[in-house]
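Note that one protein chain of the assembly has been removed; the remaining protein chains are unaltered in position.
So that you can tell them apart, the chains are marked A, B and C in the order they are listed, and the count of residues begins at 1 in each.
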Amino acid sequence: MEKVKLTGIPREMIALRISKEIKDGDYVNLGIGIPTLISNWIEGRDIMLQGEIGLLKSGPLVTDEEMIDQDCINASCQPIIEIPGTIYFDILESFTMIRGGRMNLVVMGALQVNDKGDYAGWANPSRGLDVGNIGGSMDLVAGADRLFLAMEHVAVDGNPKVVKKLTFPPTTTGKVNMIFTDLAVMEVTPKGLLLKEVAPGLTAKDVQSVTEPKLIVSPDLKEIEF
Amino acid sequence: MEKVKLTGIPREMIALRISKEIKDGDYVNLGIGIPTLISNWIEGRDIMLQGEIGLLKSGPLVTDEEMIDQDCINASCQPIIEIPGTIYFDILESFTMIRGGRMNLVVMGALQVNDKGDYAGWANPSRGLDVGNIGGSMDLVAGADRLFLAMEHVAVDGNPKVVKKLTFPPTTTGKVNMIFTDLAVMEVTPKGLLLKEVAPGLTAKDVQSVTEPKLIVSPDLKEIEF
Amino acid sequence: MDKVYQKIEEAIADVNDGAVIAIGGFFACGVPRLLLQALIDKKTKNLTLTCGCGPMVGATEELRALVKNGQLKKLIDSYGLARSASKGRQDPFEQAVKAGTIELEVVPMGTLAERYRAAAAGVAAVYLPTGAGSIVEKSVVSSIVANRTPKETRVFNGKTYILEYALKPDFAFVHAHTADKEGNLRYSKTARNFNPVMASAAKATIVEAENIVEPGEIDPDCIHTPGIYVKRVVQVPRIKVRVGID
Partner (left out) sequence: MDKVYQKIEEAIADVNDGAVIAIGGFFACGVPRLLLQALIDKKTKNLTLTCGCGPMVGATEELRALVKNGQLKKLIDSYGLARSASKGRQDPFEQAVKAGTIELEVVPMGTLAERYRAAAAGVAAVYLPTGAGSIVEKSVVSSIVANRTPKETRVFNGKTYILEYALKPDFAFVHAHTADKEGNLRYSKTARNFNPVMASAAKATIVEAENIVEPGEIDPDCIHTPGIYVKRVVQVPRIKVRVGID
């Protein structure tokens, strides 16, 4: 596979695209990275963000340094604002919800994903260690109703991240439902990855050129809509 | 064994005797029946009563009907008074403490006990049913540092309750440390029941006459002291 | 998301024949009596009620009505029978258990709590020390005495434990002191008991609350049941309950 450099949509727009998939009333957990940006696009909507540190209906991020309460952070260690209906609980309650299947949607970042819905996100062997940071990722994917990935389509070094075979250790196998990248929107189906949307100006062939597994192109293929 | 009718101490005095064994700072759970009476004898002492319904440092029983709060009862369904330091929690926390080994002492009633420290308390087949009420008894005995029984020495029908072989289904096996009855105080030892105290006016022989297993009479045998 | 229902019968409209329903409360305390009354009025049949410690012993009238209407198939509880044998002899429920028309399964109280929690927390099964060396090593169901199912046991560090499985009810009926409109709950004192663990375990949790307030009005550090577990909330009056058990 040649190392093509395609121009896609920015991270904020990946987040915006995903926000359209979230239904009012949903309980949602957002992982570190691109997923966290989704919170900017759902303010004011009736969507309940859960933070595995132990909070539900998390408010927006603090923007004014003066307003920081060091006892009030989200699971990415960012200070947040309490809103009416924000509640706090301990870690056991948090993972009771998570593993118990109460998250309608979990959105995670990823290092690699394949066409069977396996993905790797917890350890990058290039760090020179054989261990990494699992955090709550494996609990979240074990319990989620639906699991989305939000990621760059291609790694910084030009290597594909949508691969035939994971070379990094998997976070979970067969659980991913949808993949949102800067270049495309793909659905994991029993037959493989269904390419549903491409970034403005790109073709299915362009996306295939930086994707290892053979893509099934949707007959309704369209541009990513925001 | 002949059915002798011996006169011992009243239930309140069994409770008083047991109260002398409780150390300041102990966390204690008292079962239904004679054990509940112990609470009358420890008022004002630094002893923390736990109720499996979900309370710690339970206050005294309500005596004035006017003061009943129907949301504030002990595990025997008696209304109690909140004192400074009384706290409430849910059933999971309650049994985390109980099974987790935080009870320094548990005092239970019993239908039968043998000389190995097995006892039966949850089902009396004479009721005509093959099931009974277990409640929290089996959890309490599983977690207790020390387990005392508080009971009548002889059943109402004259049958012994301190027996060679349990005929009722056991609550637990090998866990009882001390047995306090209207007639005697006995310790469960690896060699059998050690008779340590007898009710005023009784002899070791009297107690043996209504007790199936052979008692080991303590060289320091004395009258029950209050 | 507003979870408040105006009418109690609408809040339990999808509770169908054959449902498995967890009933909160400990003897007379914290029992969802008005939800139980609505269930009696609805005449739903073939019910399995899973309890914690004697809410049906504490709600005598409601139990009598359920038995009389033939609504009960099975009761799972740690303390399902009247405390005294003499009261039991006059109790229609105990007579139905004796006759084999209603099943009674007896489970230690802490084991029940743990089995609800396992269901809530996505745990398949847990090894508990409770009841090792007793009849609890088999299932204790009134109707299958001759054929009690043995449970798995296993020794850890020299001590015997019993493998106990998650127990997931279809519904939980819960009594709360205060709910906000998004289903966050607070209970009062010992009326908390089994209500929170059942609320988190059931597929659909229906709450009767003495007070309903706006989101944010309950101290956010003192929520006993997060609203994520709650499907519907209905306001009920505080009714006077006789404390004590027979």
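In this text, a residue touches a chain if its C-beta (ideal position, glycine included) is under 8 Å from a C-beta of that chain, and two chains touch if they have at least 3 such contacts.
Given the structure is predicted, the values throughout are model-derived calculations rather than measurements.
Peer 1: Would you list the chains present here that the left-out chain is in contact with?
Peer 2: A, B, C
Peer 1: From the listed residues A:Gly54, A:Gly85 or A:Pro213, report the one that touches the chain absent from this view.
Peer 2: Within the whole complex, the residue contacting the unshown chain is A:Gly54.
Peer 1: Among A:Tyr27, A:Phe89 or A:Phe180, single out the residue that touches the unshown chain.
Peer 2: Of all options in A:Tyr27, A:Phe89 or A:Phe180, contact with the hidden chain holds for A:Phe89.
Peer 1: Based on the whole complex, identify which of B:Pro84, B:Pro190 or B:Pro219 touches the chain you can't see.
Peer 2: Going through B:Pro84, B:Pro190 or B:Pro219 one by one, B:Pro84 is the residue touching the chain not shown.
Peer 1: If the hidden chain were put back, which residues of subunit B would touch it?
Peer 2: Touching the chain left out of view, subunit B contributes residues 24-25, 27, 46, 48, 50, 56-57, 82-89, 92-93, 95-102, 142-143.
Peer 1: What residue numbers in subunit C mark contact with the hidden partner chain?
Peer 2: So the residues of subunit C touching the missing chain come out as 114, 118, 121-129, 154, 156-157, 159, 161, 186-189, 192, 219-222.
Peer 1: List every residue of subunit A that touches the chain not included in the displayed model.
Peer 2: That gives, for subunit A, the contact residues 32, 51-55, 68-79, 82, 88-92, 94-95, 98-99, 124, 126-139, 142-143, 169-174.
In this text, only the chains that are shown with their structure count from here on.
Peer 1: Let me have the rounded angstrom distance from the C-alpha centre of subunit A over to the C-alpha centre of subunit B, please.
Peer 2: Going by mean C-alpha positions, subunit A sits 57 Å from subunit B.
Peer 1: Do you know which subunit A residues sit against two or more other chains?
Peer 2: Expected reply: no residues.
Peer 1: Could you say which residues in subunit C touch two or more other chains, in rising order?
Peer 2: Residue numbers touching two or more other chains: 117.
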